[in-house]
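After the structure tokens below, expect a handful of questions from me.
Removed: one protein chain of the complex. Kept in place: all other protein chains.
And then subunit A:
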Amino acid sequence: MAVTVKTFANASEAAGALSSDRSARYLGGGTLVMRALNEGDVSISTIVRAQDQALTRIEASGPRITLGAGVTFARVLAERDLAFLHAPARSIGGPAVRNMGTVGGNLFAPSPYGDFTVALLALDATIAVQGGFGSRDIPIEEFLQGRERQAGTLVLSVSCTRPASSEAFRYRKIARIKPKGGSVITLAAHLPVSGGRIAGARIALGSMAPTQIRARAAERALEGRSLDTATIAAAASAATEGTSPSDNALGSAWYRREIVGVHLRRLLSGQE
């Protein structure tokens, strides 16, 4: 079925078109929306596009980085200042998907996809969105909890604070096929250290619930402690708390619960 394509010069016009039409979807890199059209998704009757340079801007020089929603994973990988995001960007798709898929689109990618968003959740990213009535910033956790209701808003950019060191941010995607494959589970941990103790730990999990979630019990086990064997074991044993994984072709819910603690332990102890 043919759809109407509306192309706008700037993001705010596109956001207006998106918010006024329930059957409109924003086309980013195409890896979600074109796939839905190819599968005959009749809920989409309008495609909205914006050719706004602001959506593809990267600000990566300072302590806080901002990525336009339309920035592709290939561009993240080409940016030396974004080295801390290279592991999550590289874990997505093959080269063609990384040339197409965008940071903004990944926020909407359902499990087993959305690996980059796991990293952003651990990094406590802020999502700038524009609805029909103006723009606002939403913490990523709130954004993800209300993701179904975000359909009428346009994501403009994501921003986060650069981790203090490469040790302070860790990422691990478990896939059956290497180097490319859908996620069995995905883990990211931000572990700021103050005076030898962890302060403000954030652990994010992908494919352990309908959206990416934080492993809050594991975070509590780390808080205020040094990253020693006993602390890591306590965090790993708390990893399943609050999770609700489902079965899919890549793994069963049971399997995901069995392995999440194992991989969290390896992530925290710096094992390959």
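Quick note on the criterion: a contact is a pair of C-beta atoms (placed from the backbone, for glycine too) under 8 Å apart; a residue touches a chain by one contact, two chains touch by 3 or more; residues count from 1.
Definition applied: contacts and distances are computed from a predicted model.
Only one of "Succinate--CoA ligase [ADP-forming] subunit beta", "NADH-quinone oxidoreductase subunit K", "3-isopropylmalate dehydratase" or "(2Fe-2S)-binding protein" fits the UniProt record of the hidden chain, and that name is "(2Fe-2S)-binding protein". In the complete complex, the hidden chain is touched by one of A:T4, A:S20, A:Q53 or A:S269, namely A:T4. By the touch definition given at the top, subunit A reaches the unshown chain through residues 1-5, 7, 27, 29-31, 34-35, 37-39, 47, 49, 74, 93-97, 99-100, 179-180.
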